[in-house]
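Note that one protein chain of the assembly has been removed; the remaining protein chains are unaltered in position.
A, B and C label the chains in the order they appear, each numbered from 1.
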Amino acid sequence: MIRDNDIKNTDFKFIDIGSMDTESIVRPSTSYWPDVWMRLRRNRLAMTCLTIIAVLTLLAIFAPILSDYEYDATNLSKANLPPCAEHWFGTDSVGRDLWTRVWVGARVSLMVGLVGAIIPFVIGTIVGAIAGWFGGWIDMIIMRIIDVGLCIPSMIYVILIILYLGGGAKSLIVAMAIMGWMGSARGFRARVLQFKNREFALAAKTLGASPKRIVFRHILPNILGNIAVGLASFIPSVIFMEAGLSFIGLGIAPPMTSLGQLASDGAGKYRTFFYQFAIPSLVISIIIFAFFMFGNCLRDSLDPKLRDQMLINGRRGRKDMAGKKVSADE
Amino acid sequence: MKKLRNLLLVLLVATLLFGTISGCNTYSGGSTSTPDQSTEPTSSGTDNENDDNGSGTEQPTVKETTFTFVGDQPNTLNMILSVSNIDSHIFYLTSAMLFRPYDGVSYPEVCEDFTVSEDKTVYTYKLRDAQYSDGTPITAEHFAYYLLARLDPEMGSPMAADLINTYGFLNAAAYNAGECSREDVGIKALDEKTLEITLERPIATFDGKLDIYPLREEFVKEKGEALGGTPDDLEYSGPYILKEWVLDGYMDFVKNPTYIDADKSFPTTNIRMVISSDHNTRVTMFENGEVDCLMNVGNDYLDILKDYIEHNPGGGHQAIQFNRLNQDPAKAAILGNKNFRKALSYALNREAIVAATNPSSAPLTRLVSSNHAGIREDSLFTEDFTPNTVPAAGDVNKAKEYLDAALQELGYSSVSELPTLEYLTFEVPTYRLIAETVIDQWKQLLGLENISILLLPVPQAIQAMMTYDYDIYYTSLSSGDDPIEILSMWVTGGTVNDITGSGRNLFENEKYDELVAEAIVTFDRQKRMELLAEAEQIILEEGPIEPLIVDGIYYAVAPYVEGFVYSSDYYQFNYLVVNK
Amino acid sequence: MRRYIVRRFFISVVTVWTIATVCFFLLRLLPGNPFLSTTIMKQDMVDKMMRYYGLDKPLWQQYITYMGNLLRGDFGYSLKYAGRSVNYVIKSTFPTSAQLGMQALFFGIPTGTLLGIISAKRRGKELDYAFNALSVIGISVPSFIIAALLQYILGLKLGWFPVAQWKSFSHTILPTLTLSFGIIASHCRSMRTLMLEVDQQDYLKTARAKGLGETRIVFFHQIRNAIIPMITGLGTEIAGLLMGSYVVEKIFSIPGMGSYFVTSIQGLDYTMVLGLVVFQGTFVVFANFLVDILYVIVDPRIRIS
Partner (left out) sequence: MSKHLLEVKDLYVSFDTYAGEVQAVRGVDFTLDGGETLAIVGESGCGKSVTVQTIMKLNPEPPSRIKGGSILYRGEELINKTNREMQAYRGKEFSMIFQDSMTSLNPTMRVGRQISEAILKHRKMDRKEAKKLAVEMLAKVGLPNPDKCYRQYPHTLSGGMRQRVMIAMALSCEPAILLADEPTTALDVTTQAQILELMKEIKERTGTSIILITHNLGVVSRMADRIAIMYAGKIVERGLPDDIFYRPKHPYTWGLLGSMPDMSLRTDRKLTSIPGTPPDLFAPPEGCAFASRCPYCMHVCLKHEPPVFDMSEEHQSACWLIDSRAEMVVPPLGEDKTLRVKGRGGHVV
């Protein structure tokens, strides 16, 4: 209850309305990308994944340099040693130091994964955009080409490439590019179609914007979020494909090796020398896991609708809003 | 419109259901006829044992025994087009033979006896009465047709050249080239029971005991392209009938009562060959007792089954082949340089490499491998003659000397100036491991940095080799049954020396050619072996290849199996007894 | 509706024909031929076999004869394994791969979808974390590692299931688990996303306003709308799985079709590769075709434009 004597008569003087700042925006408004980064930084799981990726990349770059063994130096007298002080990851059947080989392999897998994912992704994005935007017979033709391309066993491309480009990382990346772009093109086309007849795209069209401008200035920024998520999930699937190829025997040319190659070689030995199978498998799984999980967290922090639901998990959301409570939601 | 939608819905559900129903009995065929856990003493397979197709006689009630083993699935059971000894393993079981080899000795089977002309060119065989499983008798014409079909240019058999080189039947080459008709060839069935073979020239190594099978021409015509594809596209005259063949699954054989020596040999009534490409699966099945024998144990599992495995040395030879006919003259010079080859060979410690990469094989430092007969029937060629060649453990100092000599001859001041050489090999895990080890040993010991490895699937690798589009090629050659077979490959125009038959030879040495040619016609064993030993010494010195490894196989047999004899060509279960 | 079906059917047939043609000529780009092996290395031997199989004829002539046989449904005989017709190989190995694929699908998809629904409903709680982690692990571990681990732990160490071969239902459990691990993972993830998207729709609020029970709302309103986008990927997924997986069939030595894809390409067995590719192509194309029809049935809003 407001007691009368609190209020003095003078309080009843009118105030000139102009002096008031009626338009002050109270809530901290941030533009889109810093907002995403802010939320991502708060998501502890995303940060752990990023650190894992960073640590593994650093190890992949520096471990072989610092190690006093060459990755391909065989030492037949010290074959099949279990992990010991001298060889942290032990040695393989011809005495090569597995610690160096795992990190050289990680270097290859990451490089093939990163480069082998970005190139097809970019090609896929462009082709998808064209197919999605122009539609009609262009779209039909591109889609049919992709249908046919995906049905041809990818092994034929790989053998062809290995024959004409040699077996190095370069040919593996080209192989990934050929196999990868179709998948991402199809995915991206669906996205473009989704946004194509949304109001803001039509509005831009009515203002006479050229198709290229609409796709790249209006639709693309909207889809940028999905692109980032798509890329974060595409990198691990490329590493996956490379491991599969190594299992069939079309992996990277010796003496170089990759994590997939080490793991598939080890697969035969898991009863006799379990560590030769377990360590490369663990490392490759962690890399793929980290990328996928990061992709998840990225998707969460990008979706505005999800932003408010971030705190659905409990009343005390407001106090410890920093990551602790935030789950790795979809 | 609504009706159409319901129809489509029903159709969709039907396809899904059909998928599962049709799928779910894929293995029912398997499980009924096979004893799941073969721990039960006798095969309780529900299929009734004595429904052998067509045999009239009531089969005496013999104790039911089953022998289950893991073997390789044959490429084909088409006798004319069959190429590899994987197939002959099966023919040994399903087909009768003129002479049936067992444990290294050929015993007459369908052949009663045979006479040889003085000049050792005409061999006449008398046949016993034998019959196919459908009752029709086996005649000399069938044996003749088997050989003629493989020489017939129209039948496309790849083994024609092999037959011509090994036996040299009269006019065989001409017939194969299409210059003469079938009648002119020295393979004739004089009558139902006599077969006459005429050779162009006497061959010392041919003892007349042909291990050939009967083949009916009308059966081949009737089956056409399907010959040898499934159990019913096959003639049965041997100890067993192939009852069921599930691709990549298993092959079931049941004893054939109409076989000529059915009562004397092959006591086991049922044989099941399980096909599994994964070594780990095979070992686990053996440990669980699901199978009684593994024909091939993977290198990684040797110490797991160490008290069951036995070694058989007689595999193929793996050697490093240098391409003297390389398009690039600089490389041709290097690869043709004897000292360079010797340097590379002496640098390798074959024993250590074999122990690490492929323990089931053995180091090879010469061309003739250990299991070939020497001067006497029972002595070994390798014991009678020891050429001076690279020590099995290698000799690094000598390797360096050779290398310096080679560099000096070729005019290079140091190893790093050499052009990059490409090491081509098959895309097989063990070959890849050997390649990586060999390359690294050369790098560590000789400082040879620039060697790259190219792994290709088998057809592409061989195609590159046949077009001389390689520098160093890791080759795999068959070890043959006799030293002469190996050495004759490297004669000028030999099958491996001049691979495309275009007159370009990797290795040309008259002395070597003379020695081998003479050996072929020398019947005196002692003399022949000495000639061959001398020839081997020459090729070891001058030859374009450096032998590295002789493939071996470890096989594992369960203790309760008796009379097991391992052969790299045939499943010799003649006296095998399973008393579980 | 009928016009659309006919048009789509025509497009499918053309697609399969293109697949066969492209694959036919692509294979010929690979050097070497199917007859080369360590035992056949002489050129004249190879030429004889080429003539026997008619591979010495000009390429377009071979193409026409092959296409003629294809129309009659005859895939011809394998070049590497004389006497073994491609039809026979498909007839004997496809049911095994199909059964394994079906089992993995019927186990994987419902489980994955269910986990997705639960983790969406229990959003933010422990169950959601658990299923989320499981689904990401499921996707990130290559299948040959999962297969080896399952075989080692469940098969060898605990002996619950037979380690390999294809003899009875218990033999199919480990391979099915390996295959369905990935399926469960991907379906759980996508279903969870879709459920969350539908969560914010207004018609759920209407349903609650009608006083319907939570389970009824989830099943009749939420899932029914969330499941629709899942159908699009189903076609290729089913087709892919039914063709068998090289890895699982190699590790569990199952007589399936998966291994034939790899070995026939490595061995350049032209007819076998083409037969398998055309068979798979037809399957994939018509699986997509069926999925489009299913799409129309499930989602009334989609009228065929």
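General remarks:
Operating definition for what follows: a residue touches a chain if its C-beta (ideal position, glycine included) is under 8 Å from a C-beta of that chain, and two chains touch if they have at least 3 such contacts.
Everything numeric here is computed off the predicted structure, so don't read it as measured data.
Under the touch definition stated at the start, the shown chains contacted by the missing one in the entire complex are A, C. When the missing chain is restored to the complex, the residue among C:Pro58, C:Gly73 or C:Gly211 that touches it is C:Gly211. Within the whole complex, the absent chain has one touching residue among C:Asn225, C:Ser253, C:Gln266 or C:Gln280, and that is C:Asn225. Touching the chain that is not shown, out of A:Ile7, A:Met140 or A:Leu224: A:Ile7 (per the contact rule at the top).
For subunit A, the residues touching the absent chain in the complete assembly are 2, 4, 6-7, 9-15, 17, 20, 22-23, 25-28, 39, 307-315, 317-318, 321. Subunit C residues in contact with the hidden partner, per the touch definition given at the top, are 201-203, 205-214, 216, 220-221, 224-225, 228, 298-301.
Note that in this section only the chains that are shown with their structure count from here on.
Centre-to-centre separation of subunit B and subunit C, using mean CA positions: 36 Å. Computed centre separation for the pair subunit A/subunit B is 50 angstrom, with centres defined by C-alpha atoms. Taking the mean of the C-alpha atoms as each chain's centre, subunit A and subunit C sit 25 Å apart. Residue numbers of subunit B whose C-beta contacts span two or more other chains: 280, 427, 457, 460.
Shared contact sites, meaning residues of subunit A that touch two or more other chains, fall at 159, 163, 249, 270-271.
Contacts from subunit A toward subunit B in the complex involve residues 72-74, 76-77, 79, 93-95, 159, 162-163, 166-167, 249-250, 253-255, 265, 268-273. The touching residues of subunit C, counted against subunit A in their complex, run 11, 14-15, 18-19, 22-23, 26-27, 29-31, 120, 123-125, 128-129, 132, 136-137, 139-142, 144-145, 148-149, 152, 156, 189, 192-193, 196, 200, 236, 246-247, 251, 261-262, 265-266, 273, 277, 280-281, 284-285, 288. The touching residues of subunit B, counted against subunit C in their complex, run 1, 4-5, 8-9, 12, 15, 19-20, 22-27, 30-31, 34, 36, 75-78, 81-84, 153-161, 223, 225-230, 233, 246-249, 274-278, 280-281, 284-285, 288, 290, 316, 427, 457-460, 462-466, 476-478, 495-496, 499-502.
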